[in-house]
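Apart from one protein chain that is not included, each protein chain of the complex appears where it belongs.
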Amino acid sequence: MTVLRESIILRRGLRVATAPLAVFSLYLLFAGHNRPGGGFAGGLVAGVAIALAWATEGEAGTRRLVAVRSTVLLGAGLAVALVTGFAGLVWGGAFLESAVWDLSLPLFGDVKLVSAIGFDIGVYLVVVGVATGLIRSLGAGSGEGPA
Amino acid sequence: MSITILALASGLAGLGTYLILQRLLTRIIIGLGLISHGANLLIFYASASTGESPLIGGDDALADPLPQALVLTAIVITFAVTALLLALALRSYLLTGTDAVEDDREDRRIGGAE
Amino acid sequence: MLSIILLHGLLALGILSARRFIGRYAFPVAVIGPLATIGWAIWRAPGIVDGTPRVERLEWVPGLDLSVELLVDGYALLFVALVGVVGAAIFFYSAAYFRPGPRVPLFAASMVAFAGAMLGIVTSDHLLSVFIFWELTTITSYLLVGYDDRSAKARSAALHAAMVTGAGGLAMLGGFVLLADAGNSWLISDLVANPPGGAGLAWLLVLIGAASKSAQAPLHGWLPGAMAAPTPASAFLHSATMVKAGVFLVGRLSPAATAETDWWWPVVLTIGVATMLVGGWQALRQTDLKLLLAYGTVSQLGFLFLLAGSGIPALAYGAVALVLAHGLFKSALFLAVGAIDSATGTRDIRRLEGVGRSLPWVFATTVTAAASMAAVPATFGFVAKEAAFDGLVGEGTGLVAIVALASVLTVAYTGRFLLGAFGPATDEPTGVDQIGGWKVWVPFGLAGAGLVLGLVPGLVKPLVESAAVAISGDAAGKLVVWPGLVPALGWSLGSLAVGLSLVAVPRAVDAVTAAVATVTDRGPSTEGAFRAGLTGLLGGADRLTATFQSGSLPTYLATIALAVVAAGSIPLLGELGGVELPSLGPAIEIPLALVVSISAIGLLLTRRRFAAVILLGGVGYGIAGIYAANGGPDLSLTQILVETLAIALFALVLRNLPADFDRARASIGRILTSVAVAGFVFVAGLVAVDSRTAPSVAEYYVEESLPSAAGKNVVNVILVDFRAMDTLGEITVLAVATLGVAALVLPLLRRKQS
Partner (left out) sequence: MSWLLPAAVAVPLVGAALTLVVGRRLLPQRLIAGSSIAFLFGAAVTLLLAVEEGAPIVSQLGGWPAPAGISLVADRFSTFVLATSAGMLVAVFVYAIAQLGRDALDWWFHAKYLVLASGVALSLLTGDLFNLFVGFEVMLVASYVLLTVKTDRREIRATISYVVINLLASAFFLVLIAIVYGATGTLNLADLAGRVADLPTGVADAISLLMLAVFGIKAALFPLFMWLPDSYPTAPTPVTAIFAGLLTKVGMAIVIRTQTLLGPTDGPSTVLLWVAGATMVVGVLGAIAQNDIKRILSFHIVSQIGYMAMGLAFVTVAGVAASVLFLVNQVVVKTGLFLIAGIVEREQGTGALSRSGGMLQRRPVVAALFAPLALSIAGIPPFGGFVPKLGLVQAGLEADQGGIIAVSLAVSLLTLFSMTKIWSAAFWGDPVPEAGRAGPGMIGATALVVAAAIAVTFVAGPAMELSTSIATDLLSSDGYVSSVLEAAP
């Protein structure tokens, strides 16, 4: 850990790497329904980014990537997933039942939008919350984060 | 599925068992990790079909997607609980200065050891 | 009758809930119960005595044939009357006996609850309702014996009584269930009318239960201990009523039991005789008036048990009469002792002196009641005993002789009692305070009743006769003031005379009892046996618990692992024959498997924590490769990411811990357990997959994923749609674990930093 913080070049490099990782994580989230990926994978990639940010910048780094308390992310993620579930109950008849809408969007063309993506977003948020929470908790008290 | 996977599942479960049957919590956590890997591989081994990645589109036979989904869920759950156990190990160490799991005091008292 | 029983329950609850305000009115309220009982008995008596039993019924659990069914015939009515009369007397007495205090309401409530339960026992026709009320008397007795709860002796006596009678009660329950099964009915009336055959064990268990409650040898040890209860409780429960429950029950059942077994009567006889002699003998040795009476009760209970349990109409008649007589004189004597105790502060016969002069009415009461106990003519005790002797004479000389011997002891301890209470003190004497009121007049009334009935037995004759008819079908005896010159009179007067001559030489008796005691005291005492049993139980519990509950995590884990392995492997091994071994997979698997294996073995050997983490990563990434090689890209990706994050967490935690850890020594047990687990997993996988019969449900997912769920990645569709509930649970687990980690370490780490 300390090694990472002391080597400025490495630190810069890794810091730069967090941005593409974040983008990649979002890609995985939305691609998941048709290609490998999904909320878990996406959230975990974000988690790796957060870990890197902590390693290079300490708590401040995690706060740069995730501005809120981890509990809020956990609660919000769960809530989003549950709302999707109840929405299925209200509109479709069964809890967690998903709906499919055919949309034609200007940039993407004809797209099938599946409500299950809402559920996956909930998963994603929870996983990001987990990574943030775990790293902040277990990383606390190290007393050696850069100023 | 191949016998390699089955053998690996069995071996990991055995090695993990060896590791959990002692007192250092760090080793126990590692042992539990190995056993979980073994169990996951066993579920994977129980796939009903083998083949390409279960992505619809090709003509080839697809691998059974269900064990994959189950294992994926199991991996994440194991991760969560491992994190918790790590935190417990840390708490134990911070409170007592060791991460060895000693015998229960009250039980030892009744057994006449104390 | 149900309403009367219920009334007792409500009174008990009412007194308890009003304990703050009820003050000295606890007993005046409680006495409503016994008074209502007396009223009910008087109201219903004519019909019942004429032979029309009163039947009541309350369904409880029909599915188990569990209900409260009451049948009040003459036999029950006699006990009802006894409970009512003695109960009312004792409650009035108690109102004077206790100084108002915070715990008096509990006593009053327990007493009234007990009275209700006792009524339930004697009026129940359903075996299970007998049991219900039986257990309630055990519990109330426990509370009453332990009333003086700061005394360790009282607590221990309460336990002793509860355990012995509780064990007896459970044996009895077992007997009841067997009996009902054999006789195809739960009703005592049915079982007595058509006694079931082949239920020997059932009868034995019921007998054990009855004997334990009625303090029969060798289970009698709890009764003297129960004298730790306040005197009114001793008088009511441990003399007049509860201890008669066993007598009551054998009286009900013995006609059927003797008809179906040939051992019942000899066994009952042996128990009864032994109890009579042991009780009488022990009574001769006591110096505490109350204990003396308690052993006297044991002796009398033996006599009653023998008579009631005989199944012989003539003896049953005597039993019924004696139950009444004993209830009256023994409660009077106990209450008189209570009065003496509160006037002098002691019950020790060595220190009592001048009580008769200062408390003439107590003296008169005691002498009258004692005369009844010794069966002096003109008392009801005499009338009743005469009826019993009359029956015994018909059963052979040997039997009468033994009972007469016990009667000699009775006369002797009665004499010891009177001399002890009113004779000169041998030790430093105590003073005597004046007392009056209920404390004096209640025992006086009870003793007087015994005298009146002794002179005019016709007053209770219909009651006694209908009771005898109810159990034996026949009133085979008579209740007369003077029987005329019959053999029975010879036996009873003879034993009285011999007994009196023993009273005349108290020193000689003391010398003999002391001499014999030096021998007998070396043998086991019942109290000692109970203590030894208890110690054995506690020691055994400790040892067994220490064996299983070692407190050692590795032991627990090995036990669990081996149990699971055994449960799974034993049946599976039988199916191992003919199983085909699967093929080798894709070539890339071999190097990946090698990476995994080498890393895993390295984990066993390493002593550096960080090395262990890297090796764990090797295992995880290797497995991820295997997933990828077998068509599991999502799985592989997730495994890699989880492994990465896990390593980061390990690193974060381990930086706080020492860098090295000791390697535990290898042990055969650990190796064998590990091999067993490994073997189990291997066999399980092999056999399970080989025996697959039906197609997998996964085919549905592959077919429906695109058309119905609009997703090409089947694994992801399973996770977020087909089986989204799993995922919902999973993210919940994640979230909670994260909360847990924060709560576990944040406060400690922050403290460490500052």
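A, B and C label the chains in the order they appear, each numbered from 1.
FYI, a residue touches a chain if its C-beta (ideal position, glycine included) is under 8 Å from a C-beta of that chain, and two chains touch if they have at least 3 such contacts.
Only a predicted model underlies this, so the values are computations on that prediction, with no experimental measurement involved.
Of the chains on view, those touched by the hidden chain across the whole complex are A, B, C. The residue touching the chain not shown here, chosen from A:G38, A:G58, A:G85 or A:G139, is A:G85. Touching the chain that is not shown, out of C:A18, C:A167, C:A425 or C:L706: C:A167 (per the contact rule at the top).
Residue C:V564 is the one among C:A193, C:V456 or C:V564 that touches the chain not shown.
Contact with the chain not shown here comes from a single listed residue; of C:L178, C:A447 or C:A646, that residue is C:L178. On the side of chain B, the interface with the absent chain consists of residues 13, 20, 25, 28, 32, 35-36, 38-40, 42-43, 45-46, 48, 66-67, 70, 73-74, 77, 80-81, 84-85, 88-89, 91-92, 95-96, 101-107, 110, using the contact rule stated above.
Residues 16, 19, 59-64, 66, 102-103, 106, 128, 131-132, 135-136, 138-139, 142, 146, 149-150, 152, 155, 158-159, 162-163, 166-167, 170-171, 173-174, 177-178, 181, 537-538, 540-542, 544-546, 548-551, 553, 555-557, 559-561, 563-564, 567-575, 681, 684-685, 687-689, 691-698, 700-701, 704, 721-726, 728-730, 732-733, 735-737, 739-740, 743-744 of chain C touch the missing chain (whole complex, contact as defined above). Along chain A, the points of touch with the absent chain fall at residues 69, 71-72, 74-79, 82, 85-86, 88-89, 92-98.
Assume only the chains that are shown with their structure count from here on.
Interface comparison, B-C versus A-C: the higher count of C-beta contacts falls to B-C. Centre-to-centre separation of chain B and chain C, using mean CA positions: 48 Å.
One finds 62 Å separating the Cα centroids of chain A and chain C. Multi-chain contact residues of chain A (touching two or more other chains) are listed as 34-36, 40, 130, 134, 137-138.
Residues of chain C in contact with two or more other chains: 633-634, 638, 642, 645, 649, 653, 712-713, 719, 727, 734, 737-738, 741, 745, 749, 752.
The residues of chain A lying in touch with chain B in their complex are 34-36, 40, 130, 134, 137-138.
Chain contact summary for the complex, chain C toward chain A: residues 633-634, 637-638, 641-642, 644-645, 648-649, 651-653, 655, 709-713, 716-717, 719-721, 724-725, 727-728, 731-732, 734-735, 737-739, 741-742, 745-746, 749-750, 752-753.
Against chain B, the residues of chain C that register as touching in their complex are 542, 545-546, 549-554, 557-558, 561, 581-586, 589-590, 593, 596-597, 600-601, 603-604, 609, 612, 616, 619-620, 623, 626-627, 630-635, 638-639, 642, 645-646, 649-650, 653-654, 656-657, 661-662, 664, 669-671, 673-675, 677-682, 684-686, 688-689, 692, 695-699, 701-702, 705-706, 712-715, 718-719, 723, 726-727, 730, 733-734, 736-738, 740-741, 744-745, 748-749, 752.
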